[in-house]
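All protein chains of the complex are present and in place, except for one that has been dropped.
Which chain is which? They are A and B, in the order written, and residues in each are numbered from 1.
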Amino acid sequence: MTAREIAAMLGGELSGEGERRVAGVAGLDSAGPDDLAYAEGARALAEAARSRAGCLLIPEGARLAGRTTIAVKRPKLALIRVAEALYPAPAVIPGIHPTAVVAPDAEVAASASVGPGVVIASRARVGAETSLGAGVVLGEGVEVGSHCRLHPRVTVYAGARLGDRVTLHAGVVIGSDGFGYVLDEGRHRKFPQLGAVVIENDVEIGANSTVDRGSLGTTVIGEGTKIDNLVQIAHNVKIGKHCILAAQTGVSGSVEIGDYVVMAGQVGIGERARIEDHAVIGGQAGILPGKVVRAGSVLWGTPARPLAVFKRMHAVWTRLPDWIERRGKS
Amino acid sequence: MTAREIAAMLGGELSGEGERRVAGVAGLDSAGPDDLAYAEGARALAEAARSRAGCLLIPEGARLAGRTTIAVKRPKLALIRVAEALYPAPAVIPGIHPTAVVAPDAEVAASASVGPGVVIASRARVGAETSLGAGVVLGEGVEVGSHCRLHPRVTVYAGARLGDRVTLHAGVVIGSDGFGYVLDEGRHRKFPQLGAVVIENDVEIGANSTVDRGSLGTTVIGEGTKIDNLVQIAHNVKIGKHCILAAQTGVSGSVEIGDYVVMAGQVGIGERARIEDHAVIGGQAGILPGKVVRAGSVLWGTPARPLAVFKRMHAVWTRLPDWIERRGKS
Partner (left out) sequence: MTAREIAAMLGGELSGEGERRVAGVAGLDSAGPDDLAYAEGARALAEAARSRAGCLLIPEGARLAGRTTIAVKRPKLALIRVAEALYPAPAVIPGIHPTAVVAPDAEVAASASVGPGVVIASRARVGAETSLGAGVVLGEGVEVGSHCRLHPRVTVYAGARLGDRVTLHAGVVIGSDGFGYVLDEGRHRKFPQLGAVVIENDVEIGANSTVDRGSLGTTVIGEGTKIDNLVQIAHNVKIGKHCILAAQTGVSGSVEIGDYVVMAGQVGIGERARIEDHAVIGGQAGILPGKVVRAGSVLWGTPARPLAVFKRMHAVWTRLPDWIERRGKS
């Protein structure tokens, strides 16, 4: 594509060489003359001015003299759109690899791709243009929608249901048993883990993350929610739409999470807590069991508190040794 | 089963329609007229009264007028017993799938089930009525007892030994090398990781958890211990019987854990710590290397302290900013 074509696609304002060819997108540090990069903020714009990028997406109102630039409202978002045009998702090549093991009563769409060593159990269904990487295992009655991508070695236990355009990275486990026991004469007896698990449309889950089935109820990951690597979602958890859960976060049983909630890495949420819409939980924070986190609040620490409170407390704690030394001796 | 049959099985006191049919168990929120649910505690009993459940397990002494109820000592435990009767574990269908790769000198019980793509190396042994899910890999000389269930894609390194009735969820790794190195002229040289790993009877381990082999000694998970998803057990760890380790907990090398110890999620235990019987460690707590946690103690925080001490400290820390503001200026 030329810079002019990109500017037209984005509805952005071109400055410089309209015929400059763009072959790929790159970061400012590594972009070359054939690459498009983006810059948001003063520091990035300064770096952009020094960069070798052939074409630059910059914010409306900014200028980079002597460079080919396209001014747009949101340069980072614009880069995504260009990347989607330049690097379309690889075509799903339909067909079932001869080494795959597919139950006779499973239904696999003719346009789906089933990789080597995939195992599809009885009554499972795989939708149109869905791709199952090598070694994926779908248990009995599993439903996978259309346009999904399951990377190699994903395991989906019996009965789990995935919507459309779901992406599961390598090693993800969906529908494993929840962790519930009752002590009975000195031994842990397992509480029934018979429930369902539903992964709605447009969910993405990172490598080696795990999502347990409900015990009696259902575990739900809402539409458009994005989950990073090595995250644990326990039984009966309900996660709303368009949430972000960063790596190694753990959500305990029966937690309810609203829409647009953001959790940084290594967060822990105790059983039956409720996290309302748009809440933000800082890295490594811990929410106590049963706690309610109000909509839009921003929390940090263990036990978690509002960020402003935590910061004030923290500043005091930090000064405390000196303060107490002066006072303590008086 | 009818309500009367269930009451007889449990030795509970029936009230209401003895001939009511129970087809399944469910939670109070989703139970319908064919379902059995349980209620423990005042709040659950109130919810039970409003629920649509056809039959309810309630504590001895409680009453729900106009409902079919069975009064028992421990309703939740009773529900487990009913669920075990209504949903027996799926029968293990004996046989070795034609795509499995089994070494000629491996011994697989005739009643065992070996799924598609399973790999069983030389001299490994698989006991009666054990089920190996798709893609399970057993290294050389691995021993798996009877009535075990290894879900898809479990990997067991050479020489590991599993008892009877062991359940390993998808993606579990048993017997990987411990993490030990010695710096030698600027490079990390690996300490020998030659030890064994023993998983005793009735252990259950959650999805994608990892258990390292001993370096020179043996890693042991004691009988009846239950481990959640994404837990790390390092080399030479000894875990006693009937412990509970919740998700994402990490146990460092050479830690010793007694019987009936409970760890909440994301706990970290430092090297060579010793956790005595019946200790309880709260979520995200950190036990320092070498620390001894006395039998029955309840700890929280990093570094962990007795819960009562931690709570008192925490209350003070929380009030500190206001307190110091008043004092600091005087």
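Assume contacts are C-beta pairs under 8 Å (C-beta built on N, C-alpha and C of every residue); 3 or more make two chains touch, one makes a residue touch a chain.
The model shown is predicted, which means the values in this text are computed figures rather than measured ones.
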> Just one of A:67, A:97 or A:272 touches the chain that is missing; which is it?
Replying inline: A:97
> Just one of A:246, A:261 or A:293 touches the chain that is missing; which is it?
Replying inline: A:246
> Where the complex has a chain not shown, which of A:15, A:176 or A:208 is the residue touching it?
Replying inline: A:208
>> By the contact criterion defined above, which parts of chain A meet the unshown chain? Give residue numbers in ascending order.
In response: 24-27, 29-30, 37, 74, 76-77, 79-80, 83-84, 87, 97, 99, 115-117, 133-135, 151-153, 169-171, 202, 204, 206-208, 224, 226, 228-230, 242, 244, 246-248, 264-266, 283-284, 314, 317-318, 320-321, 324, 327-328
> List the chain B residues touching the unshown chain?
Replying inline: 99, 101, 117, 119, 135, 137, 153, 155, 157, 171, 173, 176-177, 179, 181-182, 184, 186-192, 194, 208, 210, 212, 215-217, 230, 232, 234, 248, 250, 252, 266, 268, 270, 284, 286, 302-303, 305, 312-313, 316-317, 320, 323, 327
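What we mean here is this: only the chains that are shown with their structure count from here on.
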>> Distance between chain A and chain B based on Cα centroids, please, to the nearest Å.
In response: 27
